[in-house]
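In this view, the complex is presented without one of its protein chains, the others remaining in place.
What follows is chain A.
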Amino acid sequence: MHTHSSFQTEETQTVSLPVLPHIQIKDLNVYIEDKHILKNINLDIPNNSITSIIGPSGCGKTTLLKTLNRLMDDSKNVKVSGSVLVNGEDIYAKDAEVTHIRKKMGLLSQRPFPLPMSIFDNIAYGPRIHGERNKKVLQHIVENQLKNVGLWEEVKDRLDSSATSLSIGQQQRLCLARGLAVQPEIILGDESTSALDPISTQTIENLLIDLKNDYTIVLVTHILRQARRVSDYIIFVYNGEIIEFGKTEDILLNPQHELTQQYVRGFIS
């Protein structure tokens, strides 16, 4: 009993971070073609909340996001050192199974990119490659995920038509559903609303806010207002380094570091 209470005080002291953060980044350094893109990143990303990565273009936001599901590995001349722990497991360990790691993280990319197949197959693609063959189960997954993103009513009569026949906002929701269909634990969003109109943007933002109850969400965004609207925590990255990390209101209203102040006030962008 006693240890339990001391546990709680410790927890409240460290800005209510959970005991075992979902994602822990330790001494992460990334080089692309000998350029030092990410420098000594140390970070604990909180569970069941939305964390936004903000910072000027070219500061390494997207690289940071992509190192989380090892998408950087496929780019040429990339060197990664340090470790990223997901549920305490180092995904950069030598014996780490890459496809399994990636399955845990749903990526929502900058512009919606449906796979060249039907609406149904887009959602079913993930479960299928992970071995789900049962047609009833697949139908169930597709229906559930489409309902999850509020697309079911709009597309239930044309599941067999090409996914490109959807509007761009619908496509992005489809992509979100496709990512959720493989039952990830983490959602990574790479400026996921930058190609969308304001209404579709709002839909996606609201969806993400709903989803944070079940998922840990990390977003890259260059829109400060969006970071304010959706995120619980903000990471400010500048020139490959984490300058400041904290609760949204702290970062936006009371930034400690000079660079963060300048960025938040719009002097650097």
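As a convention for this text, a contact is a pair of C-beta atoms (placed from the backbone, for glycine too) under 8 Å apart; a residue touches a chain by one contact, two chains touch by 3 or more; residues count from 1.
As a working rule, contacts and distances are computed from a predicted model.
Colleague: As a check of understanding, state which of "Helicase XPB/Ssl2 N-terminal domain-containing protein", "ATP synthase epsilon chain", "Phosphate transport system permease protein" or "Oxidoreductase" is the UniProt name of the chain not shown.
Modeller: "Phosphate transport system permease protein"
Colleague: Where the complex has a chain not shown, which of A:129, A:168 or A:253 is the residue touching it?
Modeller: Considering the complete complex, A:129 is the one touching the chain left out.
Colleague: Among A:21, A:46, A:60 or A:179, which residue is in contact with the omitted chain in the full complex?
Modeller: Checking each option in A:21, A:46, A:60 or A:179, the one touching the absent chain turns out to be A:179.
Colleague: Out of A:71, A:155, A:204 or A:264, point to the residue that touches the absent chain in the complete complex.
Modeller: Here the residue in touch with the unshown chain is A:71.
Colleague: Which one touches the absent chain: A:46, A:60 or A:106?
Modeller: Residue touching the chain left out of view: A:106.
Colleague: Hey, which chain A residues sit against the chain that's not shown?
Modeller: Residues 69, 71, 74, 76-77, 99-100, 102-103, 105-107, 109-111, 113-118, 121, 125-126, 129-130, 162-164, 175, 178-179, 182, 188 of chain A touch the chain that is not shown.
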